[in-house]
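Down below is the structure, laid out as structure tokens.
A protein chain is absent from this complex, but the other protein chains hold their places.
Chain naming follows the written order as A and B, and within any one chain the residues start at number 1.
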Amino acid sequence: MPWETLIFFLVGALAILSALGMVAMNNPVHSAIFLVICFVQIAGIFVMLGAEYLAVIQIIVYTGAVMVLLLFVLMLVDMDDLPEFHTAEPLTRVIGTLLGVMLLIEVAIAIGTRTISGAPGTDTPEAVALVGGNTQAIGRVLYTKYLLPFEIISMVLTVGVLGAIVLALPERLGLEAGRRRDTISLGHPRGTDTVLPIESGAETANLSGRSNAQPAGVGRTLIMATDPDDQPVKVGGRRS
Amino acid sequence: MDLLNLDLSGPQWGLVWPQLIVFLLAVVLVFADAFIPKHRSFEMLTGISIVGYLLALGALYWQHDKHAATFQGSFRADGLTVFLSLIILVAAIFSVLTSANYLKDYGERVPIGEYYILLAFSVLGALLVSSAGDLITIFVGIELTALATYVLTGYTKRNAQAVEGALKYFLLGIFASAILLYGMAWAYGLSGSTGLDNIRANVGAAVEGQEWFEASVLLALLLLIVGLGFKIAAVPFHMWTPDAYEGAPTPVTAYMSVIPKAAGFAAMIRLLVQGLGPLSEDWRWLIAVLAVLTMMLGNIVALSQRNLKRMLAYSSIAHTGYMMVGLAAYREGTGFGNDLENIIGTRGVSALLYYMLAYVFMNIGAFAVLTWIQARGRGVTLDDVSGLASTDPLPAAAMAVFMVSLMGIPPLIGFYAKYYVILAAMEADMLWLAIAVVLASGISAYFYLRVVAVMYFSSSDVTNTRSVRTPLLNASIILLVIGNLVLGLFSAGIVDLSEDWTNALTVAQTTDGADAAQVTNP
Partner (left out) sequence: MNDQPIWLTFLVAFIIMNVLLIGMAYMTYFERKVLAAMQDRMGPTRTGPAGLLQPIADGIKLLSKEDLIPRAADKWVFFFAPLVVFVSAIVTAAVIPFGQTAHLFGRDVNLYATDLNVGALFVMAVSGIGVYGIILGAWASANRFSLLGGLRAAAQVVSYELILGLSLAGIFLLAGSLSLREIVLEQQQNLSIGPLEIKNWYIFSQPLAFVIFLIAAVAETNRAPFDLPEAETELISGFHTEYSAFRFSFYFLGEYIAMIVISLFASTLFLGGPSGPGSESHWWLGIIYLFFKTIIFLFFYVWLRATLPRFRYDQLMGIAWKVLFPLVLLNLVVTAAIRLASDGKLF
């Protein structure tokens, strides 16, 4: 038992530290690495809870697929293009920290002063062992009690695929060839040659077959959530 | 649920027909889009969509007296389901009618088939939320609605404003989903079950007979309300609304101002009223304060908008506030159980439901007229509609009806909607809330009437219009005007139907009682 407690504290501390690291890192790739570490630690906690199946699925889905694709995208992004999250206005930073701490305190109070709690249900470790283990137990519940949400999730995924395709497809197939050269840009900040200063947007536009796109990182304004009462800067022309 | 005694009974398909029809519609649309030749696809897909929604609406009639739960309690066919589904399906039909023309114009540049498919999935998500009996179903249903709506918002993806709106909507939306999920986790932790009935029973048992308040409950309620507040665009969680509404194609704006909001309110009713009803004394103050903020800020900011889509965005925020008043008027005694005698404010929820139906007719109507104007090459600012009455008298008249209805002038539907909400607030001893509604409506009169005034009393300086035929759009505007004029006068029957929502609290979940963990209250 003390061994388990020790390992739990180790894994838990690592999970919290890596989560902190994920937030604190300036480089998004480093953040992503910390998030991966955090996911692995959470998988470790799942194992300690006797939920091996969840642990492995956590790693396969989040670490093995989601985060790999996230890194895939991050590697294509020029770091200079990203907003400077950590040099935001001091006021924003103070308010953000304050709200975060308040939520933390609230959660701590909520946990500390809780008087009602659900007593252990019928799905005890013994019952799980009787049906053949964690994997079987999840299967049993998933395909009976949670059948409807399970099916809805498949629709959510379908919509996700559909939406991705709709948003990624070029409007006219004729434009595809011209745009293709923009899809993979080796905007890696350190690996690239020194970027030549581009004077005239029109010339490059003609060269690359784009009509109104700005070259990466040059004079591009980022659209962030601002106060709704400000009229946003007109980025494009008036619609329709 | 006992793992060893699985309930292997299949779902009762007879209960889920309307939802099933919309699902089949989405599937049929996917295949139809793939196999129908391109030059025919517009007519065929529009036709299939309308027929599908009408069929679902018809199937709703068979569902309306079932009052039962299936899918192990995840799906409930009760009065609330039926009325919410009615609202959503009506809105879906009008959405298709308003978008049809837009799609035909833009068909060269945006894919038509995917538009209808995404619309169908989004409608399905909203339907599933309104019939959910389980926290997880509510969550995934909301996500289904929202995800499709994000894509629709950015549908004209070469338009920077559309992309901006979609991105903001998406980022804030997923953030809100995370908060909502955290709130659900707390609700689950407090009650030991994800089923709404069990949550109600367990929380009710814990609250029984005491003045009762606890930090953990407050935290759960806060997180749930914040998460859902984003979805229904309540102040202060409304930041995405103006940009998303302005950036999206106008028919999509019409759609997203109604159905995701309906899904959000459906989730709110299911979660707060059905699941956490015994805590109504705790949450209704939160809702009431948010409602006042939402009404006031929405209306005041709308005053300064010259872009009509943006103005309507703020107006839709304000209407969210009116609807929340209905929810705030719901209160339950401290007694335990599903005893309807204990519930004081059932009128509040039915007022909210009726308001939502009215809102469908008013708001989609206003956006439909904007679509009509845009189809003729005009913009959507106040200047663009100035003198509309002299060039196009009929659309101007329709717009005037919608504006006046949104403002709440009898005998239009908007008046009755507000009337029921105010009545419910007064019945719940919240006079100040009723006064706030009246005040907010007074403020809103300025900007609604300004549109009417500009249309009728200014001269037109818009010259470069083109003439196009928009039969479906015209039909939908006519239907919506009729709805505004008639449904208010005959509101009694509709309100009676909406009163049926209370059987959501009494439909017993037959299959699954074992899962309810005992709640201890030391």
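The definition used in the following text is that contacts are C-beta pairs under 8 Å (C-beta built on N, C-alpha and C of every residue); 3 or more make two chains touch, one makes a residue touch a chain.
For clarity, every value in this text was computed on a predicted model and none was experimentally measured.
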- Visible chains that the absent chain touches, using the contact criterion stated earlier: A
- Give the residue, chosen from A:L14, A:V56, A:I109 or A:A127, that touches the chain omitted from the document. A:V56
- Query: Out of A:L14, A:V29 or A:L147, which is the one that touches the chain we can't see?
  - Reply: A:V29
- Among A:V40, A:A110 or A:V131, which residue is in touch with the absent chain? A:V40
- Among A:L10, A:V68, A:L98 or A:L142, which residue is in contact with the omitted chain in the full complex? A:V68
- Query: Can you list where chain A touches the absent chain?
  - Reply: 27, 29-30, 33, 36, 40, 52-53, 55-57, 59-60, 63-65, 68-69, 71-72, 75-76, 133-135, 184, 186, 188, 190-192
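Rule of thumb we're sticking to: only the chains that are shown with their structure count from here on.
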- Note on the structure: Separation of the C-alpha centres, chain A versus chain B, in whole Å, is 28
- Query: Given the complex with chain B, which residues does chain A contribute to the contact?
  - Reply: 106-107, 109-111, 113-123, 127-128, 130-131, 137, 140-141, 144-149, 152-153, 155-156, 158-160, 162-163, 165-167, 169, 171-172, 223, 225, 227-229, 232, 234-236, 238-240
- How about chain B: which of its residues touch chain A in the complex? 1-4, 6-8, 11, 23, 26, 71-72, 74-75, 108-111, 114, 117-118, 121-122, 124-125, 128, 134, 136-137, 139-141, 143-144, 147-148, 150-151, 154-162, 164, 167-168, 171-172, 186, 189-193, 202, 206, 214-216, 218-219, 238-243, 247, 249, 301, 304, 374, 379, 512, 514-515, 517-522
